[in-house]
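Note that one protein chain of the assembly has been removed; the remaining protein chains are unaltered in position.
Showing subunit A:
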Amino acid sequence: MEIDREDGRTPNQLRPLACSRNILHRPHGSASWSQGDTKVLAAVYGPKAGTKKNENAEKACFEVIWKPKSGQIGKVEKEYEMILKRTIQSICVLTVNPNTTTSVIIQVVHDDGSLLPCAINAACAALVDAGIPMKHLAVAICCCLAENGYLVLDPNKLEEKKMTAFAYLVFPNTTLSVLPEGSSVAEGEPVEHGIITSITHGVMSVDDYFLCVENGRAATASLSAFFRKNFQQSSSKAG
């Protein structure tokens, strides 16, 4: 029995994606990412000389500032900042520019569900626009569980409220490779089978969680292809 979504999508279908880079004049890299009606603007400044106190001076340091659409900055925003900072630290090559600080500023333009994955995708696109060295891209997706046990990807705000549990998952992107075996291997498994970040809300069983991860990973292929096409288009225009 298929679950009925209000906007007529199938359970595994994502909302229309749109991404534009280099849209702001002052920051060194900027991107706007929208999934359906959820839209987030990300700006990157850096790398600038000097790290903050208590940070390792042999590595590059990242700071994230999250600006909500309205209201004061509270605990929720601080949590998002910490999640984003950890995710960015794991995808960027920290040893290329030691003793520098890179600032990532996220501005929420509109929140219609699946906000954190949208912000992670926008931050990733802005980091690439600024030329910050990265090991691979981070592709984020929201996966949620309805009462009757059905899995739905990329919910909007109304769907999110009705769900019993949801998970934000961040995976590395699918990469092209000239290696014969297809992709780089870390500890015996391809890097693409890894997961970077996972945040869950609500109660779900272990089996349901693994099902979420599988469905989410399957959807990252289309998100990675979208990223790649976006870069190719903008690069060929600027040439």
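In this section, a contact is a pair of C-beta atoms (placed from the backbone, for glycine too) under 8 Å apart; a residue touches a chain by one contact, two chains touch by 3 or more; residues count from 1.
The definition used in the following text is that contacts and distances are computed from a predicted model.
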Name check vs UniProt for the chain missing from the figure, options "Probable cytosolic iron-sulfur protein assembly protein 1", "Ribosomal RNA-processing protein 40", "Transcription factor IBH1" or "GPI-anchor transamidase", returns "Ribosomal RNA-processing protein 40"
Contacting the left-out chain: of A:Ser32, A:Asn97 or A:Thr197, that is A:Asn97
Only one of A:Ile65, A:Val109 or A:Met134 touches the unshown chain, namely A:Met134
Had the left-out chain been drawn, it would touch subunit A at residues 28-29, 46-49, 58, 93, 95-100, 128-137, 172-173, 175-180, 183-184, 191, 227-228, 231-232, 235-239
